[in-house]
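A single protein chain has been omitted from the complex, and every remaining protein chain is retained in its original position.
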Amino acid sequence: MTNKRKIINDPVYGFLTIEDDLIFDVLQHPYFQRQRHIKQLGLTYLVYPGAVHNRFSHMLGALNLMCRAIDVLKMKGVQMTHDEELGVKLAILLHDIGHGPFSHTSEFVLVNVHHEVFSSMFMRRLNEQFGGRLETAIAIFEDTYPKRYLHQLVSGQLDMDRLDYLSRDSFYSGVSEGIVGTERIINMLNVRNDELVVDEKGVYSIEKFIISRRLMYWQVYMHKTVIAADSMLLSVLRRARNLVEQGVRVEGPQPLMEFLGNRYTKEDFERDRSLLDKFAMIDDTDVTTAIKGWMLHDDFLLRTLATNLINRRLPAIREGEQPFDGDYLETQKSRTQLLYAIDEADADYFVTTGRLQNHAYDFNDREIKVLFKTGEVKSISEASDQLDRHFLEKSVTKYYITFPKELK
Amino acid sequence: MTNKRKIINDPVYGFLTIEDDLIFDVLQHPYFQRQRHIKQLGLTYLVYPGAVHNRFSHMLGALNLMCRAIDVLKMKGVQMTHDEELGVKLAILLHDIGHGPFSHTSEFVLVNVHHEVFSSMFMRRLNEQFGGRLETAIAIFEDTYPKRYLHQLVSGQLDMDRLDYLSRDSFYSGVSEGIVGTERIINMLNVRNDELVVDEKGVYSIEKFIISRRLMYWQVYMHKTVIAADSMLLSVLRRARNLVEQGVRVEGPQPLMEFLGNRYTKEDFERDRSLLDKFAMIDDTDVTTAIKGWMLHDDFLLRTLATNLINRRLPAIREGEQPFDGDYLETQKSRTQLLYAIDEADADYFVTTGRLQNHAYDFNDREIKVLFKTGEVKSISEASDQLDRHFLEKSVTKYYITFPKELK
Amino acid sequence: MTNKRKIINDPVYGFLTIEDDLIFDVLQHPYFQRQRHIKQLGLTYLVYPGAVHNRFSHMLGALNLMCRAIDVLKMKGVQMTHDEELGVKLAILLHDIGHGPFSHTSEFVLVNVHHEVFSSMFMRRLNEQFGGRLETAIAIFEDTYPKRYLHQLVSGQLDMDRLDYLSRDSFYSGVSEGIVGTERIINMLNVRNDELVVDEKGVYSIEKFIISRRLMYWQVYMHKTVIAADSMLLSVLRRARNLVEQGVRVEGPQPLMEFLGNRYTKEDFERDRSLLDKFAMIDDTDVTTAIKGWMLHDDFLLRTLATNLINRRLPAIREGEQPFDGDYLETQKSRTQLLYAIDEADADYFVTTGRLQNHAYDFNDREIKVLFKTGEVKSISEASDQLDRHFLEKSVTKYYITFPKELK
Partner (left out) sequence: MTNKRKIINDPVYGFLTIEDDLIFDVLQHPYFQRQRHIKQLGLTYLVYPGAVHNRFSHMLGALNLMCRAIDVLKMKGVQMTHDEELGVKLAILLHDIGHGPFSHTSEFVLVNVHHEVFSSMFMRRLNEQFGGRLETAIAIFEDTYPKRYLHQLVSGQLDMDRLDYLSRDSFYSGVSEGIVGTERIINMLNVRNDELVVDEKGVYSIEKFIISRRLMYWQVYMHKTVIAADSMLLSVLRRARNLVEQGVRVEGPQPLMEFLGNRYTKEDFERDRSLLDKFAMIDDTDVTTAIKGWMLHDDFLLRTLATNLINRRLPAIREGEQPFDGDYLETQKSRTQLLYAIDEADADYFVTTGRLQNHAYDFNDREIKVLFKTGEVKSISEASDQLDRHFLEKSVTKYYITFPKELK
């Protein structure tokens, strides 16, 4: 009786103890279990072979950090009702439940809906099934709950989501650049005037956190080869959709094909409740299985793109400070036409361009605040000796072009 | 020119440097890339959510340890030609290339062939493609090469395979019981009379290694819930095959369905070369996608088994020191018939029994040998104060029965 | 105001939060601060250079684990008053406060009193200074408190002392053999019939703990070279005491010389309260400084022993299964007499013998108990498949002899 709590082993932080039955029941729900098959970092494993972890682990990890943060805040005298505590835990647990196959990579390709919108939809659906017990969680997640620091713990410049993903992605990829003093930062959290703040002693750790995030951005999340792989995945899916729209038979798991054969919008999901359950049926495995099947398709483009992706024959990629347009782009397209004996429009599947941008820190977002021993609260850009506005405002923009490796 | 070497980041040991072009080319081969989609520990991630690592990482990790072991042996004066060095590296790199979906779990279900036989087949096929340059690797792998210690490094009681998987499975599952002093053991390796031996100073580390392996066995590899999940996966596949054989339409990725629709033997693979390439097309994603599709199948049994597995509604499992047969088994079957309103034969899909056995150490296998400073060589059972024959010979046997959770 | 708690950074477990003022005040007391200068593992750093950690860290670490254990037990419904909670924390914090220079090594050489007796004395002295607030702690420490599981947490086969020192000594020495699933074991703790027990699921972790402890015993604590160094340290101190007793002038820090010049007993400490404060003045630095000074002493023996120890010219050591007596001992003594041109009695400073013994587990001590899901409680020797009585009862005894390296 006394020992109903569930312990889950996590390689990043050790044990997570689940003490609340509702949390446990949500964890068991198919909507949540499905995230076991959605990789946290999409195709990044093609560069960092160890990075095959999934959203399921990330969401549990973020819950783990939230539990610790709540303990720290309560010890510091921050008032929180049991309902709020449960709400903020459920909010972080479910914050990413809306992700589809390969997380960010294929967002907007299968369905033109942001993953956070899907997260809200899933949370509302769960709320129905659990008799309205997720109301507070939804309010916190959607930032309509009065105590705003609760939302900041879930989504802000220093939320449990970011703290977990930096540590976790670093752990699984083996890139030590992302190691952040998670425990120290959480110990330094506090609340002042309904805002999440960091105790003065935590300034250095926050600096480290901002820098680490930026380093992970370029070294892992926007790694050139990952960008190249992503572009190829998008081309495969685009080509498949194109063929379906042309009436060509393309096989694959049924729910995936339904989304490729239609361009559902948010409004469609609101109108037809069954669509969300269909969306819940697709994950990374469907996409991978489909693409493997397409390696034998009659269409040259689909077959070539699929084969190259599965066998990790990725496009070449070049990065620069200016957009790759005009001559260079045209040249690569012409050469691609010749290489594959395809027409101009089809070269777009092989030659793609894009833009990558990173701010170390986002001033539009609410700033990270520091609480001094004197009681004063300052923004991190004022509190930090080194990370002044000049540094924090600086953004890095890169442009890239991908093209067949044979043209390199 | 001077810098053609490839560096791969591994979260377990750090960097692996690939210096040989042949190794690099083998790594790039679709037969090898395919292992990115085969989980090292099958369904274990249903218990340890972090344990989603694949065979690809394990094989690279084992190569990493082999490189270190070779360095140590060479420093100790062990003679090795360049061809042997390359051979033993390729042998360890490819030792698991024959694994199919979910590694051990579904071995013998899809095809009645041991994974090591498949590894040999794939190696021979690669050897053809790379102009006979894998001859030595094959000889070492198949233990026909004269210097026998090379085979022991690949497959023995203290090989690089075991050293890697204990560390790796421990790292990803978060179960510290498997942590082994890998670096220390490798530093203690030596060769005497053409046999792999361990320097005297390494005795304690070997004891730890034997114990850790046993602990991992029961705590991870044979974890009750993993066994229960495995039994359900086997039931799903069995049911699907059964329906196909009855002529019922069961959908799924084409190559997977071909293997479910036939019972190919080793001889079939030898007769029809194309079968191996078909086998190379299937991995975990096909099985998972297929089972997800079967959640809507008309057949009650297939649908129920598939739905339960995907949604992690696993069977109950009971373990004991005696086989579960006779009355207990019959009772559970009868109750299952009632529960699902199915006939007796079909209850076998839900009520399964089996036997688990573990030796800490295998005396039939060649023993681990210890080299004393005096030059004397003894077996570990003589050299260890604590792990005497009594301990090492002891085997643990458990019997289990699984049945629907509702009957618990 | 709300944030008076103190956070201490520990490289082994991360942060320790001190929330109670009494604990903080005890920490600040000179009796406790003094342990910063007493190495946890004496001269072990001569073999494992990183193992320079002190008792201060160990005692804080044990407190850290105790805090976690209390949280787990309370969550499982074990009743504990605030006074008991504080008492058991203070008891573990102070359990080793009685250690003198080089911990175990020089115990009984400077003073003929067991370190636990000193711990009791220090605790009683602190109790006076803190107005009787350590009464419960003392009762728990001395095992006179009614709830006996509290004492077991402080001193038993599975106490927080052992859990911390295995992890800590492993961390600092770099010997991975000591890594134990501390967090898992603590999560599995429970209380039944006023006895500390381990939940059934924790059996494998307990097996690992027992084995790890044994491996650390031989690989670190009783490492041959450490034994050799210890024997030399004892010889230096014995020689110094001998000279003092002969009236020869031997210099060194005053309090140390007082203890070398007398053979105080427990009764002396009870009679003369000031002796304990004098004892509190000596630590590793006094002994090291004194020995460095003796490198220039007129006495050949003292000078030689001191110089060899400081410059790490340690004796040779031989181990065997039989005592080294009779001929072999006599031969080594004669050779030593010749080597140094000293008389027979003095050869005893260079040729020493001894006996090392280790039980994996102590049946005389209260056994580790396992709580099964059925409610049944069994001893670990019954609960473990592998660590049966045969294994657990087995003890290993080694005999050693040390002699000048030149005679090797």
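The chains carry the letters A, B and C, assigned in the order they are written, with residues numbered from 1 in each.
Everything below uses one rule, namely that a contact is a pair of C-beta atoms (placed from the backbone, for glycine too) under 8 Å apart; a residue touches a chain by one contact, two chains touch by 3 or more.
Since the model is a prediction, treat every value here as computed from it, not as a measurement.
Participant: Touching the left-out chain: which of C:175, C:233 or C:305?
Facilitator: C:175
Participant: Have a look at C:22, C:72, C:244 or C:281 and name the one touching the chain we're not showing.
Facilitator: C:281
Participant: So that we can see where the missing chain sits, which residues of chain B does it touch?
Facilitator: With respect to the unshown chain, the touching residues of chain B are 2-3, 5, 7, 14-15, 17, 19, 75-77, 183-184, 187, 190, 199.
Participant: List every residue of chain A that touches the chain not included in the displayed model.
Facilitator: Within chain A, the residues that touch the unshown chain are 175-177, 179-181, 184, 204-205, 207-208, 211-212, 214-215, 218-219, 360, 385-386, 390-391, 394, 396.
Participant: Considering the whole complex, not just the chains shown, which residues of chain C touch the missing one?
Facilitator: Interface residues of chain C facing the absent chain: 8-12, 14, 28, 30, 33, 36-37, 45-46, 48-50, 52-54, 56-57, 60, 171-175, 253-254, 281, 284-286, 288-289, 292-293, 310-312.
Throughout what follows, only the chains that are shown with their structure count from here on.
Participant: Mind checking chain B against chain C and telling me if their interface is mostly the same residue numbers on each side, over half, or mostly different?
Facilitator: same
Participant: Taking the mean of the C-alpha atoms as each chain's centre, how many Å separate chain A from chain C?
Facilitator: That gives a centre separation of 49 Å.
Participant: Taking each chain's centre as the mean of its CA atoms, how far is chain A from chain B in angstrom?
Facilitator: For chain A versus chain B, the centre distance works out to 32 Å.
Participant: When the centre of a chain is set as the mean of its C-alpha atoms, what distance in Å lies between chain B and chain C?
Facilitator: Taking the mean C-alpha position of each chain, the two centres sit 43 Å apart.
Participant: In chain B, which residues are in touch with two or more of the other chains?
Facilitator: Counting only residues that touch two or more other chains, chain B contributes 175.
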